[in-house]
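Shown here: the complex without one of its protein chains, the others still in place.
So, chain A:
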Amino acid sequence: MAEATSELLKTADGRPLKAALAAAQTRARRRAFLLVLPLLFFVLLTFLVPIGYMLKRSVEHDGFAASAPALVAWFGANPGFDPADPPEEAYAALVQDLARMQGEKTTGIAGTRINYSVPGTISMFKKGAREAKDLVPPFKDALLAVDPAWAKPALWRGMASASNAYTSEFYKVAADMKLSDDGWTRGGDKERIYLYLFFKTFLVSGIITVICLLLAFPVSHLLATLPMAKSSLLMILVLLPFWTSLLVRTTSWIALLQEQGIVNDMLVGLGLIDDQGRLTMMYNMTGTIVAMTHVLLPFMILPLYSVMRVIPPSYARAARSLGATSWTTFRRVYLPQTLPGIAAGSLLVFILAVGYYITPALVGGADGQLISNLISFHMSKSNWSLAAAIAGMLLAAILVLYWLYDRLVGIDRLKLG
């Protein structure tokens, strides 16, 4: 008996069963891996690489460092210089670099880089570079005669900082810091915008997610419980707007809600409000929330529906027959079973809302701007590093939320369909 258990189980051809099984599983795993390889490659190429490249952009910009070697060397040798009064050698290095930039046509790149933290400097660089070859020592006086702004301490701080290709400047700007004569300080009341917009973007996305959930829950329940013929019809009503162009849906809301729009006309026609008291429902936060909720609603309905469809109605019936009230049945039996759908829908809607840009741009008016609108502004104005830094902060914030979500709800409870 003892002998029989100690002897290894073997396959028909005499190999140990354990090894044969392992080999078979490895083969299956390899085949599975080969099947997903194209997808992996695609994701890597179109998703991970661009994101990595973007994040690199947010900390790297060699526009100045590469075109001003003399100054880079001088800053390297004199790390503790006084920005308020740089010595003659520093100005000599600057003039030498300006002349070089003029020759190599890098004035624009170098000036643009400094302009990111010290506004108003591109034209200074251009003018300085044009005249650099005619300047004679002492260079300090000569350059200050061209433009006295060259003595600004903030400018020297900016150049010293930009002489290293790797920088945290863009993140500082995205955190509402300004480079002043005394170094990096918090921006003035009239200049701070990014952190406020981050906060507002998350708040608005949160509000939209909650409204979507409240609207989608009964609809999904209806979809899941109605007889097939009726639920198919209802499903088409949900999907039709989903298939319609985003722009069409956004502009339809403008036609409906604007001051001279259909809803206001109707209210005036019914005598509920007078012509002077038309409601302002468009080009403000209300418009943004209404339009975005409508656009994102299907992303909440579909995961909820797919989860509710497979919840057996017998559970609720059992609860009722055991004496639970309808509220208790809903709260203790039905709702917990829909949680994976709620989680998936909320996560989808929230993350989509955080990155939304075209709808707030069109219907947002003065107070409906979100952070993505500023990312798009900086993209179009060629300040890709700042756009990347803001986007990087947005990405980090979403990852933190995702982590929190995983801790609180558990990512394995997610059910997308």
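Going forward, contacts are C-beta pairs under 8 Å (C-beta built on N, C-alpha and C of every residue); 3 or more make two chains touch, one makes a residue touch a chain; residues count from 1.
Quick note on the criterion: contacts and distances are computed from a predicted model.
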item: Which of "Polynucleotide kinase-phosphatase", "NADH-quinone oxidoreductase subunit E", "TonB-dependent receptor" or "ABC transporter substrate-binding protein" matches, in UniProt, the chain that is not displayed; value: "ABC transporter substrate-binding protein"
item: Contact with the hidden chain (one of A:56, A:105 or A:230); value: A:105
item: Chain not shown: contacting residue from A:132, A:154, A:175 or A:197; value: A:197
item: Candidate in contact with the missing chain, chosen from A:234, A:379 or A:409; value: A:379
item: On chain A, residues whose C-beta touches the chain left out of the figure; value: 105-109, 111-112, 115-116, 119-123, 126, 190-193, 196-197, 200, 245-247, 258-261, 283, 357-358, 361-362, 365-367, 369, 374, 377-383, 386
